[in-house]
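Here's a structure for you.
Every protein chain except one is present and positioned as in the full complex.
Per-chain residue numbering starts at 1, and chain names A, B, C, D and E are given in the order in which the chains are listed.
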Amino acid sequence: MRSTILESEIQKVIALAREEKRIDGRKLDEMREIKIETGMSENAEGSTIVTLGKTKVIAGLKMDIGTPYPDNQDEGSISIGAENLPLAHADYESGRPGNDEVELARVVDRAIRESKAIDFKKLCIIEGEKVWIGYLDFYTLNGDGNLFDAGSIASLITFNNAKMPKLDSENKIILHEYSGKLKLSRQPLLTTFVKVGGKILLDPTFIEEKSAEARFSVGTTEDGFISAMQKGIGGSFTFEEINKMIEIAFKNSEKIRKQIAKI
Amino acid sequence: MRSTILESEIQKVIALAREEKRIDGRKLDEMREIKIETGMSENAEGSTIVTLGKTKVIAGLKMDIGTPYPDNQDEGSISIGAENLPLAHADYESGRPGNDEVELARVVDRAIRESKAIDFKKLCIIEGEKVWIGYLDFYTLNGDGNLFDAGSIASLITFNNAKMPKLDSENKIILHEYSGKLKLSRQPLLTTFVKVGGKILLDPTFIEEKSAEARFSVGTTEDGFISAMQKGIGGSFTFEEINKMIEIAFKNSEKIRKQIAKI
Amino acid sequence: MRSTILESEIQKVIALAREEKRIDGRKLDEMREIKIETGMSENAEGSTIVTLGKTKVIAGLKMDIGTPYPDNQDEGSISIGAENLPLAHADYESGRPGNDEVELARVVDRAIRESKAIDFKKLCIIEGEKVWIGYLDFYTLNGDGNLFDAGSIASLITFNNAKMPKLDSENKIILHEYSGKLKLSRQPLLTTFVKVGGKILLDPTFIEEKSAEARFSVGTTEDGFISAMQKGIGGSFTFEEINKMIEIAFKNSEKIRKQIAKI
Amino acid sequence: MKNEKKVDYKKDKKRLDGRKMDELRPIKIDVGVIPNADGSAYLEWGQNKVYAAVYGPREALPKHSADPLKAVVKVEYRMTSFSVPQRKRPGPNRRDQEISKVLGEALAKTIFVEQFPNTEIGVYVEVVDSNAGSRVACLTAASCALADAGIPMRDMVSATGIGKAFNELVVDLNKDEEDAPDAVDIPIGILPNSEEIVLLQLDGLLTIKEWEQVSKMGVKSCKNVYEIQKQALKKKFELGDAGKKIVELKEDKTVKKKVKK
Amino acid sequence: MKNEKKVDYKKDKKRLDGRKMDELRPIKIDVGVIPNADGSAYLEWGQNKVYAAVYGPREALPKHSADPLKAVVKVEYRMTSFSVPQRKRPGPNRRDQEISKVLGEALAKTIFVEQFPNTEIGVYVEVVDSNAGSRVACLTAASCALADAGIPMRDMVSATGIGKAFNELVVDLNKDEEDAPDAVDIPIGILPNSEEIVLLQLDGLLTIKEWEQVSKMGVKSCKNVYEIQKQALKKKFELGDAGKKIVELKEDKTVKKKVKK
Partner (left out) sequence: MKNEKKVDYKKDKKRLDGRKMDELRPIKIDVGVIPNADGSAYLEWGQNKVYAAVYGPREALPKHSADPLKAVVKVEYRMTSFSVPQRKRPGPNRRDQEISKVLGEALAKTIFVEQFPNTEIGVYVEVVDSNAGSRVACLTAASCALADAGIPMRDMVSATGIGKAFNELVVDLNKDEEDAPDAVDIPIGILPNSEEIVLLQLDGLLTIKEWEQVSKMGVKSCKNVYEIQKQALKKKFELGDAGKKIVELKEDKTVKKKVKK
């Protein structure tokens, strides 16, 4: 396993954080600039590139037809995958998704799924027989930290904009033809923080993540709900810190939602 | 691969065996004490913990519904798996079952299967369409040798006690409801020996197995049949030795069968 | 990874090639002797051993029944696999097929598939439901270079001679009974060259392949068509060299076709 | 099971299995159950049954995984095939991978890893029966196994699930409650003496107000679990308050232990 | 799509998408798009969209993969799951394996690998949208990324597909043309200055006569691609003819570059 981060850089980030400063000059609760592009992959039912500072991820959705799960005969399903491509950072490796990527995908998935934004019953084609199965995969194209939020934004926009494939009379997909959209009833977004040198930093970069004692992500909705939480990395948070982060998350995600609404 | 056994310990076991002694004071043909517990896993159709000296294994059975094999349209099937959990011994590793575990599972499986104790035709639900598929898996919780016999006892008891899931009118499993039992027509059991320092030892411990030249397991039934044999490890046996071991096996397994009958 | 080839041997092969000589005395455009045996595997629908100098491969075909691909409801399919067995060369390793074997199988496959020699529509049993799926696998038994041509010859002959399994009234395979043959409408064959010391060598041995700058294979048919091309290894060819190799390939494959016709 | 729509805990005043809203299922812990391990624990938590074993500090393998500054803590969460209603396939799935990761991260802070450079501490947890809450059961058991192994720790880790079901906030959801239409599941793990959070996840829809309530319930329940852990360790060592011994480790950071190779 | 039997390019004089027989689809290259990489490129070629990134020369890992005589060039061709009409499953398939191999072999000759013993040069290409010809798009992009990384090269590698569809030889087949009943697909990659062939594959039925015509079309088209590559590199460096810089490398084999570890 390759590691290109030097211990001295980490120490510098920690020292700065103790003085409430960040290496890129941001305030502790300041998000990096977000750029959004959509529709680049014509073969996808929806696709989005989100650039968050230097972090860049691409998400795409393919809808397929399958059989329902035995215990949910009238529901389709959605699965989310994440991959840190070796082209995105010197430290990323080829091969099966590691624990980091599995956690990343599952937390992004939960923030959306648990918000009940997607009505799985609407993904049913014929009860007990045929349902839509959506595969949303996002890939890191340049890795500079906070893949949770970048992946969450890219996934949400991709679902928002996705076209549903058209079905023929035998309920088979007609390639490249679409009918209607996949509608979301909520706009859940993750907001991620790390604790460095005892301070809470919003939207960490790669080096800040490597310098962190602990990480916290919270999924919030526009109507005041928490839909997911995840504490990561080996340190701890106090309940006070968690409460403060949740508060910032609600405010910050509201700004992003406004930017998304403009697309 | 980790190996925590010292060569000096092995030499000691061999030297003792030459004098017909064992490190735990047992006689050469003496089995360790067996303790049996059943039914600990409520989600399993049957489950058993067998403690054989310090060796401890847990077995559990899940019944599922599948399609029959093309050449046995009117028969269900049973598959047995074995796993040496890394929590059970410092030398056990995570990962896919190795050759040792595959052999262990297959020999335990054969002793039962080849005795014709289970009537696979009774596992047929609808000929050519739906049959029962039983998955019995046993796991080593503490590994101190003779997993063959411990696994064999735990598997047999689990099958003996297993409840069959109830089916609804569409032949789908109703979770947590049962109807009837899986009946065995024979009570086959493995008995395992090793040859150490030229002597034959019943029911070897971990260190005795590591000290052994050769290993022999034989499956026997209460009505005088051999149902399986397996020679293991790189040494050899004479036909005399094999005959002697078969004789002991019949006697020894009879005792265990009495203990099982009391459950 | 094991490598038993010495740099000095490679240098010798290169030096010889510069003088238009080969280590086994052959002319640059001379093929090694080919021996052909068929039908050794009674369980296979067809089988062939091809010996090309010291290179020896065995190919066998199994026909199975499956469902058609969604976009080709009235067509069966054929898949070709290649494996360099560890018994065939000290440098070959066990395990999943590596990139070399994948390329080998795919190029042999394309030469046949793209020639349209096999009519996939004739492999349809019931449109949209049941089709023949052919698995042709070839294995290297002794590896001395040019597995492309040896595999190509063995595959072609195996297809030529393959018997089709008989079906019962429910369209299930009756084991060991056959009805009719798999007919090929063309006789495509690969011809492979390497460039060593700037010279073009037909039918390279193992050491010549290891000494080569570049490799080129071309599939040709008896009626004047190229059906496949593949440049390999890290060097380059000029268009002149390619044209010359194509010319030799047509002549050379014609000779092999005559030998095949005599079987 | 998803159809129990008429259940309303606010009205009913008690839960489907008869528990009070803030009542844990029965918990039983036995320490030292796996003779081969350096430390181990067996834990029953309602229907959940889990084993935890600790091996180490021992030589880190493969060698390149060793850290010259501290012990590497490896946690593996696994379930037997028969521990769930529908047979689990062999090999770790994505859920197992994630839980292994968060459990490892929850234990990392409490262990004095810097005392054992170049070693590994292997923590293995195996679920043999389950009914909602197996991860907090495993974290609780693993913490006991580490204490049993004599690994120097800042504090125990005590965990529980808090959540919402049938219109009420409840402690320690069981499977029927997890299947409620408004179910929220929040596994929480804390260092019981400092109340620091080392494990925190949430699935479902919760308001901030509810979260404030949940956090109080979490601390209280985790402390209840801590008492049970201490009793179990006491029972094992018999010779005094083993739980106290663990807490005392916070003061005595100089404890050294021979590393087995 | 296979039913367009009445299409006949010989008669129609133009292609399904309106192109002339020897016309490439629009190509757009941006160099330096992945900040973390030592060199990178984004390339659009008709509907195809690919990213290429180069890391190295860097320490070869695992260590036993290092070659004491030269840099090891590793190429990985991958496609995102949504880059194709039917969802691609995760992990490399046999096609990906083969393309990775031939792309690596196509790049090997042009890099002065002997200048960087014991190192690896990682070349990663990712297809995010596709429509016939993704391998030549990737080879073209990878070559730009290598130049962007300042890796000393004998020449650029420029590639294109040539082939046959609907009774006519054409340049740069798209998916509809690849589905023609008489389709032949011939990916060609050359060193544009020496016209040496470094990539050559063929699927389909072609006569020798047709091949002769194809080879001429191939050289011409690859050279057109080369011009676009040079423009892209020029745009990136702004300060002169970056493409020329690459060519000049042929004369200056002494260039050294510090190896990052």
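The definition used in the following text is that a residue touches a chain if its C-beta (ideal position, glycine included) is under 8 Å from a C-beta of that chain, and two chains touch if they have at least 3 such contacts.
Since the model is a prediction, treat every value here as computed from it, not as a measurement.
Listed by label, the shown chains that the missing chain touches in the whole complex are B, C. Contact with the chain not shown here comes from a single listed residue; of C:Ala17, C:Ile34 or C:Ile58, that residue is C:Ile58. In the full complex, subunit B makes contact with the omitted chain through residues 99-100, 102-103, 105-106, 110, 114-116, 216, 218, 221, 224-239, 242-243, 246-247, 250. Subunit C meets the missing chain through residues 2, 4, 40-45, 47, 54, 56, 58, 60-62, 64, 81, 83, 85-90, 94, 96-97, 135, 137, 139, 141-144, 175-176.
Here, only the chains that are shown with their structure count from here on.
Listed here as common contacts of subunit B and subunit D: no chain.
Chain centre most remote from that of subunit D: C (centre = mean of CA atoms). Separation between the centroids of subunit B and subunit E, computed from CA atoms only, is 58 Å.
Residues of subunit D in contact with two or more other chains: none. Every pair of chains that touch is listed here: A-D, A-E, B-D, C-E.
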